[in-house]
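FYI, not all chains are in this one, though none of them got moved.
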Amino acid sequence: MKSSVIVFPGSNCDRDIAVALEKMQFKNTMIWHKETVLPKSDLIVIPGGFSYGDYLRSGAIAGKSKIIDEVIKAANSGCLILGICNGFQILTETGLLRGTLLRNKNLKFINKDVRIRVMNNDTKFSNKYKKDQILKINIAHNEGNFFTDRKHLEELKKDELIAFKYCDEKGNINEESNPNGSIDNIAGIFNSKKNILGMMPHPERMIDEVISNKDGLNLFSSLIN
Amino acid sequence: MKFSVTVTLKKDVLDPQGKVVQNTLINMGMKNLKGIRQGKHFEIDVDEIDQVSAEKKVDEICKKLLVNLIIEDYKINKI
Amino acid sequence: MKITNEIVEKHGLKPEEFEIIKKLLKREPNLLELGVFSAMWNEHCSYKSSRIHLKKLFTKGKRVIQGPGENAGVIDIGDDDAIIFKIESHNHPSYIEPYQGAATGVGGILRDVFTMGARPIALLNSIHFGDPKHPKTKSLLNGVVSGIGGYGNCIGIPTVAGETKFNETYNENILVNAMAVGHAKKDKIFYSKAKGINKSVVYVGSKTGRDGIHGASMASAEFDENSDEKKPTVQVGDPFTEKLLMEACLELMKDNSIISIQDMGAAGLTSSSVEMASKGSLGIELHLDKVPCREENMTPYEMMLSESQERMLIILEDGKENAAKRIFDKWDLDFVVIGKTTDTNNLTLKYKNNIVGEIPIEALASKAPIYDRKWIKKKPQKNKIDLKNLKKIKIEDALINILSSPNHSNKSWITNQYDQMVMCDTAQKSGSDAAIIRIHNKDKAIAISVDSSANYCKSFPLTGGKQIVCENWRNLIAVGAKPIAITNCLNFGNPENQEIMGEFAECLEGIKEACKFLNYPVVSGNVSFYNGTNKKNIHPTPVIGGVGLINKLSKPLNHKFKKENSFLLLIGKTFGHLEQSCFLKENYSIDLGMPPEINLLNEKNNGESLLQLINEDLVLSSHDVSNGGLITTLSEMSLSSLYGAKINKPKKLTNLINYFFGEDQARYVIEIEPHNFTKVEKILKNNDIFFENIGYTQEEYFEIEGELKISTKELFKINNRWYNNY
């Protein structure tokens, strides 16, 4: 499987995601944002970080870059796209995913390990997880407060497009386990064709027991399947 | 020619910043505060002589980059 | 323009110093030249009050590749790996504008580290605030923490450890010290010394604006009521540009184009160009018309003194300009050849084809004034505290008061605002004795910690100086690392005051003795004087940042209890020293007496023996005993894990308060498997180490035989209460 990681000025989880992909035997290429062609890939990852300093709106400026036109083309032809953290924000800015990510409800940057529940394991991104499995994953963001309109929310629920929800250690989805104010505790969503996943938590940070745990590994092994 | 642009969140979009600012002010003892919402403000200087075409340019800038039309409204004023 | 006395004074120069300037130049300087002198001769850049004392520090060692004198210190951690690190203060700017002050402090120290060829791998900070009840404290704390986080998070370097303290001595003068640690290949380290004549001097990074003009002299003056007027000099940090600058520099460093490279920190273009020339015994000529400027009509004076952030100066090998420029173009950064090295030994400033300033480099550097300021020795304090004269307090209440005090509260309110995980090599985050950062793609790791003890240093600087080095050393040992070297940031009051100068001299003496005995050299550092307001000086607050090595990281060691029914051992002797303790401070607001004595021999033996136990895999968890004494240490091990402990009363009956709250040094608590006890005992006995078997771990409850019993969950809540309510 071939993967491409798009690197914007200010991306800073690009190396981390590359390490994770290579660990799972992806043939990975880093793509600088000024490039105008994408190598043929099975998976395109938009990594976390602060593209363009998060200035204006997080993800907004990266969303206007040339390479994004190529990403949109690839997405439309069915290529798998994964946006993590700032990558998720970029995907919403480009319109590949609907909804938006507002400031965290406490207006502070939040970095900690949270629990998320796998809501749908019948996708290319999550088939190695069990449904309702609880993962402990690190979040690190200023703007992770997912918001969307009623209609879209209904659609997300009806079509099982919610990938992960924030929960507590026992899997309960409630206000206390919602770190940033996201509507319905949503931590990650799919597009309607389920070839695009945007998520705020960082699975690439959870692939090594010495550093954290291995709860993120199955996302990548689902993809290589 | 200089313009100001204010960008505000649409009415039905949650405004976490405004909310926190409002709570803080109330905690600080500010009474009679009914509401506060936060937005962005830009000052744009374009090199044009014709106001109409200048304003068109600013509008384009807003649509193309400054504003996320899904969640935000904007207003342009000449200054 | 005639230089009047008033102008000289405005530049922070004394009349005598102005006389020396005239002698060195053999004429009157013009305003630009005066500005350049003031930037180079102020305390911050010239170290005029501290230099003779700094020279005495212990700075050599087998692993030291570069000691003090460069942008940062460099140590050898085996194979082809080097660690480059330094700590720096940004106190005054952070008091004026906490967010930007703290942010640019982080930005500045990062440049010091990547300028030497290192990729930064960790950030730390030591921040000191006034009384939590002081009206300014809360917003200063908020601003500083979000500024530190804002910069580090954006640039993508984990902020992994630090310390946060409150004391009214910092009410009008907070301390913000930032430390950066980077990793480089041993044969790819870059220095600031210029070499060769007629080489291109290149300006890269952000454009120059009017920010921070006179920042360095501001950092070298006391605050007074008029400080508000100095406000417009505040610099705004741009972590995004710094990220680009860092990547561009690291990319350029891959080949052999760079002769010398230097960040523009305090005193911007002036100090960077003078430093490069001075180290290389060369001259340097700058064409100021070429300096990329952000504002219109900037004068040569403003360009030379601006402290705009995110800029660097590079001297390139011949013919490398175009290839280098392509790299900076890729990262959308300015790249301009603004001058060249010369054989004149002068700093020559040209503007619009005229020479607008010309000063011999040595007048700015080696001939800058050095002062052997008068200082007086501190007299030992005789106060002994007699517990009988104090209102009786239950052990449980005293412990709760400590654990819920601002200084001892759980700091996750702060650390959750820092990205601690980015780069995916953080094996131990903050909250433990030291952070552990794995070297990327390798088995080895470094441990890092910053420490200070201002109350000990205030009460007896010589002991305080020793103590901070020892405490820092202990923190690294406690996570299983071999301490290698330190950096230090010396935050003091007004050096023109003999008592303050005495605090400085004696703290430094203490630091030196401890470093020497522990073979723990200083490789870099920073001095910040004039911390105080209207003659009220802060407590002497030297901060030590230490780096240790873990050769093979299998499982990071920390202070959390791991299971029930393990044995708990206390390594080191307990005498029950209560003067200057947390117990007296938090329960009775008493801060009298001497700090606990330091016995360097015990310190070394206890630490090295513990390291031996850890290396033989005999230790489940470990924690050093510091502020708050044995009981605080034990309760921290408990509340951070799911396990409690049952602690025996001491066999040799001493007063329980002295036993549990005394702050005697060189002690650690370790958790071991019962079946390993004989092995552990043998090693400790062989090494002549005093230790006590003090109890065992158990489920849920933290308990002292017949004295107290609290659930670990309750302790956790108590420990988290303060920040959540602040």
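By written order: A, B and C. Residues from 1 in each chain.
Note that in this section contacts are C-beta pairs under 8 Å (C-beta built on N, C-alpha and C of every residue); 3 or more make two chains touch, one makes a residue touch a chain.
From a predicted model like this one, the values you see are computed outputs, not experimental measurements.
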Assembly formula [one copy per chain kind displayed, counts for the whole file]: A x1, B x2, C x1
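In the analysis below, only the chains that are shown with their structure count from here on.
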Chain centre separation in whole Å, for chain B relative to chain A (CA means): 29
Rounded Å distance between chain A and chain C, as computed from the means of their C-alpha atoms: 36
Separation of chain B from chain C, taking each centre as the mean of its C-alpha atoms, in whole Å: 41
Footprint of chain B on chain A - complex, ascending: 56-57, 60-61, 64, 93, 100, 102-107, 145, 147, 149, 181
Contact set on chain A toward chain C in their complex: 9-10, 12-13, 15-16, 19, 32, 34, 48-50, 52-55, 108-112, 138, 140, 142, 202, 204-205, 207-208, 210-212
Contact footprint of chain A on chain C as seen in their complex: 146, 149-150, 153-156, 238-241, 243-244, 330-332, 412, 415-427, 438, 553-556
